[in-house]
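Removed: one protein chain of the complex. Kept in place: all other protein chains.
We call the chains A and B, going by the order they appear; numbering starts again at 1 in every chain.
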Amino acid sequence: MRQPDRYFSPDPGVRALARQLYESVRNLPLICPHGHVDPRILAEDSPFPDPAALFIVPDHYIFRMLYSQGVPLESLGVPRRDGGPVEKDPRRIWQTFADYFYLFRGTPSGCWFQDELAEVFGIEEPFGPSSAMRIYDEIQEKLSRPEYRPRALFERFRIEVLCTTDSATDSLKHHRHISESGWKGRVLPTFRPDAAADILAPGWLEEVKQLGRLTGLDTGTFKGFIAALEKRRAVFRAWGAVATDHAVLEPYTEELSAVEAEAVFARARKGQASLEDARRFTAHMLMEFARMSAEDGLVMQLHAGSYRNHNQWVYERFGPDKGCDIPVATEFTRNLRALLNKFGNDSRFRLILFTLDESTYSRELAPLAGHYPAVRLGPPWWFHDSIEGMLRYRRRVTETAGIYNTAGFNDDTRAFLSIPVRHDLCRRVDASFLADLAARHIITEEEAFEMAADLAYRLARSTYRLDG
Amino acid sequence: MRQPDRYFSPDPGVRALARQLYESVRNLPLICPHGHVDPRILAEDSPFPDPAALFIVPDHYIFRMLYSQGVPLESLGVPRRDGGPVEKDPRRIWQTFADYFYLFRGTPSGCWFQDELAEVFGIEEPFGPSSAMRIYDEIQEKLSRPEYRPRALFERFRIEVLCTTDSATDSLKHHRHISESGWKGRVLPTFRPDAAADILAPGWLEEVKQLGRLTGLDTGTFKGFIAALEKRRAVFRAWGAVATDHAVLEPYTEELSAVEAEAVFARARKGQASLEDARRFTAHMLMEFARMSAEDGLVMQLHAGSYRNHNQWVYERFGPDKGCDIPVATEFTRNLRALLNKFGNDSRFRLILFTLDESTYSRELAPLAGHYPAVRLGPPWWFHDSIEGMLRYRRRVTETAGIYNTAGFNDDTRAFLSIPVRHDLCRRVDASFLADLAARHIITEEEAFEMAADLAYRLARSTYRLDG
Partner (left out) sequence: MRQPDRYFSPDPGVRALARQLYESVRNLPLICPHGHVDPRILAEDSPFPDPAALFIVPDHYIFRMLYSQGVPLESLGVPRRDGGPVEKDPRRIWQTFADYFYLFRGTPSGCWFQDELAEVFGIEEPFGPSSAMRIYDEIQEKLSRPEYRPRALFERFRIEVLCTTDSATDSLKHHRHISESGWKGRVLPTFRPDAAADILAPGWLEEVKQLGRLTGLDTGTFKGFIAALEKRRAVFRAWGAVATDHAVLEPYTEELSAVEAEAVFARARKGQASLEDARRFTAHMLMEFARMSAEDGLVMQLHAGSYRNHNQWVYERFGPDKGCDIPVATEFTRNLRALLNKFGNDSRFRLILFTLDESTYSRELAPLAGHYPAVRLGPPWWFHDSIEGMLRYRRRVTETAGIYNTAGFNDDTRAFLSIPVRHDLCRRVDASFLADLAARHIITEEEAFEMAADLAYRLARSTYRLDG
């Protein structure tokens, strides 16, 4: 059986209170305001395929670790762009994963995986090379049952709301399908217009044209382009969207004049934009998106600091999201000043900041969130969505920003089945964090119980305006 | 009653020793070598006004947190520059503060406030929306008593010495008044010539002229300007000053030739200085101030890395020090090289470094302090003057620099009544830190007791040459 006290502080006094705090929140519904679950899964509600296709082939947290020790991605079934041969036998993929599972000792991926086996599939046997095939068979058998269909799991997981992430030109057909199906699960789109905001990205011009086609507006001018984005936001809002999402390498913001913006846009359309044009265009688009958020109420999320596709060879062979995005040092204080000076005091606007650079927690992000009414801090992101990562975040952020300028938990996952264990792990770590504060009499026990519910449920709900 | 074991480690063994260590230092006198208490308070020794004027209106640690959640500064009585209407009723301000007091859960401001109620006012009732008015009345009543007058509190707090922070052109009349009053409290000025060192600051030229008027020297040349600063330092020393203080965005140092310095100074006087001029002028002034310190023995404090008045709207409406100073990444190794190469080996010179960028603790500051005879590390500053902040500081600094290259505690506050609880919190955290070292047999218990007294009292006294 998974240890009931897992992830709590080893101190007996702290642990006893952590257990109580955790028990008080463990069954609260799940708020999933940011993630990457494919809405098709819930639209179609088909049985999940085999264990390898579920746990390994699509999960860059998993296969990057094996790759780091020399296991070819091909042997894990990761499809090649050129259609070249990769392992197709899910049992062989599964066995390879099991043979290298020791690599995940001490990692959140290891914890999540074992928690999923236990919590989702009721499998308590330790996973490893010798048990791998038995466990494979048990998962495979269960996946064929009706209660393991996506919508049944959605309900069993007590997901109150699940937000997906969708490009500005997404048809939202799966969201429509879900809505029209009569099923009551709340699955909302999130507006992520990154492909439109980076004028040097390969498909940018096509994205601009597609925006024109979808909206019936002329996106041949910057003004028309902006209008088309606004129209798409309205469509997303109509389908229930509460937020937008923006990924940038650096969170630089700058307002261009209307004339400059049109000129850069025109150069970009002709394929003549410079690197500096691209940097300033993205900076200006963040200003535009902030303005739109202030106007239409969509919460703006900003994920900064990931150097995408650092490994060119892997990118060319396998495509994006293959575990080779590497963080870079990130600057928020100077970069966000233009945006915050224009919109940071506006009560209609809300900006959630995410970082991969932990040195910014106490230095920049907590002071910004502890001052600007518009700013909230997103939970520890990606590599930092982990036990120690969460503790570092809370310990560095809380003293300056409190917990009420933080956004609650995001599971931020494309692995639908991992959602409950990710929330569970976070609830446990937060419970332990709060119990430790109470043990040191920094907060009272009564406060700790209230804060536990805030962190587990209420803050995510209110930050993303899901209760409005 | 405030918990007697508050802020100690939850580990029973560590806590037991922490309690003993704390008891051994809790009643030591307070050394306050750096802070922002208005000397007028102690010169006039008038009763403090109402609780809102005491705790909320002037304290940017407090009102920034409410502002971050959308509470207008006007409703907290923060005066507007344009004289526009703000809340005047201290009871309404106090109630608003109480309504939002939950925001401070887990923050040092929350701890200090409750400790102050208990330790200074003897109020043990938990503060909150429903108790706010009762507590208001009790504070108000006590403030009218003679034993709550500033000088009485100074004595009750066992303040051995309190250093204020004063501009180079300050008349020091309050210090004179205190001195001439016959009262024995030791209140010393600190020489902070920032207004003279930044040639792009709005009032710079006026400050230069005022330096001329006060000293009778011609500050129309750089040479005269320097002579005037030296003369002012002599005045400060005559009134007991032991230190200077310098706030810079980046701690860049560079020595200009006499000709260059005069040329930049001349351009600045004509309002023709460039950004680069300003950067190099400040860099050169740090060299000059270091030279003066080596010559006159005033300890040089350097506070680097705060981007002041980040929120232009708040700055324009309410002025400086309104909670919108945001830290930036700070570089010390290369920036300080010129200064340390010239003065770092000089036994007459002492430089205390403060940072808001915790990543510099172990990377740059501890190695600098663990080598250069002139360098000491100031305590965790501002946002990091907190329980976790202190622990991070000690854990990252001690292994490289030891504790004997650190400067002891600074309360660094303008809130006179918070002084004893700030020292008390630090003494508790240091006791817990040392108890943990002893529990791991990194130091002996005997050493821990000696180090506790060093951290609580002796280091501040010796670092600032207050025992000389």
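As a working rule, a contact is a pair of C-beta atoms (placed from the backbone, for glycine too) under 8 Å apart; a residue touches a chain by one contact, two chains touch by 3 or more.
Small disclaimer: the values here were computed from a predicted structure and weren't measured.
**Student:** Check each of B:Arg40, B:Lys223, B:Arg317 or B:Arg395 against the chain that is not shown and name the one that touches it.
**Tutor:** For the chain that is not drawn, the touching residue is B:Arg395.
**Student:** For the chain left out of this view, which of A:Pro51, A:Gly389 or A:Pro420 touches it?
**Tutor:** Checking the options A:Pro51, A:Gly389 or A:Pro420, the one contacting the hidden chain is A:Gly389.
**Student:** Taking the full complex into account, find the residue in B:Lys184, B:Lys270 or B:Arg440 that is in contact with the omitted chain.
**Tutor:** For the chain that is not drawn, the touching residue is B:Arg440.
**Student:** Could you list which residues of chain A touch the chain missing from the display?
**Tutor:** 2-3, 5-12, 64-65, 67-70, 102-108, 111, 126, 307, 310-314, 323-329, 356-359, 383-384, 386-389, 392
**Student:** Which residues does chain B use to touch the chain missing from this display?
**Tutor:** Chain B touches the chain not shown through residues 9, 11, 13-14, 329, 331, 333-334, 337, 340-341, 344-345, 347, 359, 362-364, 366-373, 375, 395-396, 398-405, 436-437, 439-444, 447, 450-451.
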